[in-house]
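Comments concern the structure below.
Complex shown without one protein chain; remaining protein chains in place.
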Amino acid sequence: MRQITLSQAVNEALAEEMRRDETVFIIGEDVAEAGTPFKILSGLVEEFGTNRVIDTPISEPGFMGMGVGAAMTGMRPVVDLMFGDFIFLVMDQLCNQAAKTHYMSGGKLNVPMVLRTNLGATRRSAAQHSQSLHAIVAHIPGVKVALPSSAYEAKGLLKTAIRDDNPVVIFEDKLMYQDKAEVPEEEYCIPFGVANVKREGTDITLIGTSSMVQVCEAAAKLLEADGISAEVIDPRTIVPLDEKTLIESAKKTSRVIVVDEGHQSFGVTSEIASRINEKAFYYLDAPAVRMGAMDVPIPFSPALEDITVPTAEGVAEKARKLVRGELIHAA
Amino acid sequence: MRQITLSQAVNEALAEEMRRDETVFIIGEDVAEAGTPFKILSGLVEEFGTNRVIDTPISEPGFMGMGVGAAMTGMRPVVDLMFGDFIFLVMDQLCNQAAKTHYMSGGKLNVPMVLRTNLGATRRSAAQHSQSLHAIVAHIPGVKVALPSSAYEAKGLLKTAIRDDNPVVIFEDKLMYQDKAEVPEEEYCIPFGVANVKREGTDITLIGTSSMVQVCEAAAKLLEADGISAEVIDPRTIVPLDEKTLIESAKKTSRVIVVDEGHQSFGVTSEIASRINEKAFYYLDAPAVRMGAMDVPIPFSPALEDITVPTAEGVAEKARKLVRGELIHAA
Amino acid sequence: MSSTTENLSTDSILRMYRQMVRIRTFEDNANQLYLSAKMPGLTHMYSGEEAVAVGICEALTVKDKITSTHRGHGHCVAKGAEFKPMFCELLGREEGYCRGKGGSMHIADQSNGNLGANAIVGGSLGIATGAALSSKLRGTDEVAVCFFGDGATAQGLMYEVMNMAALWNLPVIYACENNGYSEYTKTEEIAAGSIVARAEAFGIESHQVDGQDVLAVNKLTQELVARARAGEGPFFLELMTYRYHGHHVGDINREYYRAKDEETEWKTNRDPIIRLRGYIIENGLASEAEIDAINEEVFKDAADAVAYALDAKYPDPSEVDMHVYTDVKHALA
Partner (left out) sequence: MSSTTENLSTDSILRMYRQMVRIRTFEDNANQLYLSAKMPGLTHMYSGEEAVAVGICEALTVKDKITSTHRGHGHCVAKGAEFKPMFCELLGREEGYCRGKGGSMHIADQSNGNLGANAIVGGSLGIATGAALSSKLRGTDEVAVCFFGDGATAQGLMYEVMNMAALWNLPVIYACENNGYSEYTKTEEIAAGSIVARAEAFGIESHQVDGQDVLAVNKLTQELVARARAGEGPFFLELMTYRYHGHHVGDINREYYRAKDEETEWKTNRDPIIRLRGYIIENGLASEAEIDAINEEVFKDAADAVAYALDAKYPDPSEVDMHVYTDVKHALA
């Protein structure tokens, strides 16, 4: 099958949905001629024009709020937030407005909008351009949260997000934009709330999100060498969360490590580990192990930054201990 | 000992610290003459003047940012955020600026500021005036988070917060402002990271935060009637978190329920339950049970709102099941 | 009354009178419900500001959109809402516009183009501007009006969206209801410089209007709406008005921030309803008796609606996790 980059996959998803539905439009900073700093949107303004690929001033709360209003009145905005760290600027519009409008109106008003942004460290961009903030969005009822782990998921999840009648935030791993994966020519969507078992295994379950899926797969390869059979699962969306698939795998392998690039404390690994411990408790040899990013602002220096994010070797090491039955505490 | 309301306790803490340290000042909406809508600050502007009790326009991001700048240059601002729900408006200044400044500057700049705000539902204030958003702040390294559970804690924790050289967010339960508790005349501070065992017990541990501490205590009374001995613990601060005390209690009772008024998913109960499961796993009869607010926006109708928050009877019911050894899953 | 009425029919003048009386009457009843402890929570009275909502909304069609505020009952009535579902909402009943889930601070009526009240001051500035962008993108001639208070001019969001509305000539009208106070603070203490100058600095045509003169408000709005439909937007209005009650129904003792005399002056000499009534009589558009008949009718409607709402049923507990997501019946099931 043909291989394309995650960046191309996102571009295709947007183009296809914009051709399919004329209410879909893109709004954000330098999305038109520039096609974003990551050049993800190149060519879209040429095909769809500046009415559907709208360059804005540097006013994140403003164009996010306008997205909410446009979504409430018949349009399907795809709001482009250049860096995930800027989500802190739009939290009121996202969490007090978009997330609550359908509920507060007793089901009468909808906000079918997508907030496209990114996550991921180790790009030497320091503390305000490297955060993975999906956990705080997932805590707020009314928003869905998608975390593509490859070009294939990036396209299929984004198309589903655009067609969803609820607000959806999709976080792309900014370090994967140039990574290629097999993506079919034919149209497809990936349903929300359906985890993907990337690799079957019997000794341990490695649950990874976004950037951490490839880390888990690499760890699984390392473990294979040691004769340890690891199952790798990508939840793909954390809201909704496909608890069932995760629990079943945990019951099967009786050992679980949850890996996510957000800060570990009060993060995604806490929620997933809690649910597994709650619902697979009597099947587990050891408590689900959490591996998130260190609870520190992301440092600029490469000598420090690389330490803050889970690595394949780090996951494999914890997995070996788990399998050896050594009691482990979260780092 | 004398009894005063939580509101009076906060007022005393501020007055004492402002007398003690002239760099301490209050800034926020209607904090001066009006003394806030909850009348918490009454009398302070009369004693300290409008230079130290500063009324602002309705510009949360603006005066929060000014607080950060004032804190970086020798002052100790206590920023007053009228409702916890408005924290979404100041997230950039709180999480991208205040929380990271000390780290990004390699330890050279400090941000000794306090953000005083509140949490709590069932006040018939609907979805944008009823949230308990402390979990999302706790996820960001660099900020401390205090959750007073009574007038006594409200005073002692606020005084500690004001003296702390780091940014601290303190969430008061807006429904407890008129509740009285014993508060000594003598000055005292309550150290951060030290949990308070409110009640000793042997059969089960009930960990409650803020408003949920009294719910846990009421549940413990109900359980006593059934001959179940419940230990009740109030962490008092969730960043830093006194893991040790919680783990030891869990090991002792082998059964734990964590109760918090924030939304359950991706919330405080997830983090505390995870840590207990990780570090007391082999002592537990059952996985730690989480009870948070429902994962729904807070509805206005009393008929619905009251259902969304954990109650003493609800906690007691889950506790009985746990003690009876019935396997329970989080609601 | 300053303004002339060419282009205003007697019918529309009488309808404006009725709408103002309906708002005043709605609020008097809502206040009573609070005072008699029959209403959950607090609410913010629009009494005194009726000419703003009515003068503007009477210049709009049902397809035009508005966004409202925490002080939103007036906007809701003026845009065409009925008493029964409004009182049901204030009392948290299932038949409320939002099935009781929103309450006073979130009342919305999408059937009439009211995108909802908002409990975040300034929170709807982006929504209204987005509705105007949507109107333009969909190729309609719908106009969006954003109601907000003088206090909301301190929210940075306003400047962000005014900038984009001006850059893109969006059909949005920013209606700043300057009632002299935000909560317990006088406007001059929280607003530096000039509010209209702020909008003008973005190249937005701005007008300061007597918000107690419903005919003046309506006349100007009609002109601006027509021009906005023709792509000449956005526009900014600063409507000088006054709230008769406290900030909310519980704000009773307020002499410390607002003088009784000031209140009396506005209520007796500048009341929009009294002024329009006088104008109607002077110009023989209706008789005292006919006007009293309108009042009686409205009073009765309100009394009936209140009685109905007090007996209406609360939403079923199973609704608590409905409407979190459109495509899931029960979010927690």
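A, B and C label the chains in the order they appear, each numbered from 1.
The rule is simple: a contact is a pair of C-beta atoms (placed from the backbone, for glycine too) under 8 Å apart; a residue touches a chain by one contact, two chains touch by 3 or more.
Since we're looking at a predicted model, the values are computed, not measured.
Enquirer: So which of the visible chains would the left-out chain be touching?
Expert: The undisplayed chain, in the complete complex, is in contact with A, B, C.
Enquirer: Given that one chain is not shown, which residue among B:106, B:184 or B:325 touches it?
Expert: B:106
Enquirer: List the residues of chain C that touch the chain left out of this view.
Expert: Interface with the chain not displayed, on the chain C side: 154-160, 162-164, 166-167, 189-194, 197-198, 200-204.
Enquirer: Which positions on chain A touch the chain that was left off?
Expert: Residues 29-30, 33-34, 37, 55-59, 61-62, 85-86, 89, 123-129, 294-297, 299-304, 307-308, 331 of chain A touch the chain that is not shown.
Enquirer: Using the touch rule from the top, list residues of chain B that touch the missing partner.
Expert: Interface residues of chain B facing the absent chain: 23, 25, 51-52, 56-57, 59, 61-75, 77, 92-93, 96-97, 101-110, 141-142, 144, 164-166.
Here is the rule we use: only the chains that are shown with their structure count from here on.
Enquirer: Go ahead and note the Å separation of the Cα centroids belonging to chain A and chain B.
Expert: 30
Enquirer: Find the geometric centre of each of chain A and chain C from their Cα atoms only, then give the gap between the two centres in Å, rounded to an integer.
Expert: The computed centroid separation for chain A versus chain C comes out at 41 Å.
Enquirer: Round to the nearest whole Å and give the separation of the Cα centres of chain B and chain C.
Expert: From the centre of chain B to the centre of chain C is 36 Å.
Enquirer: Do you know which chain A residues sit against two or more other chains?
Expert: Residues 92, 96, 103-104, 141-142.
Enquirer: Which chain C residues touch at least two other chains?
Expert: Those would be 98-102, 106, 118, 120, 123, 156, 324, 331.
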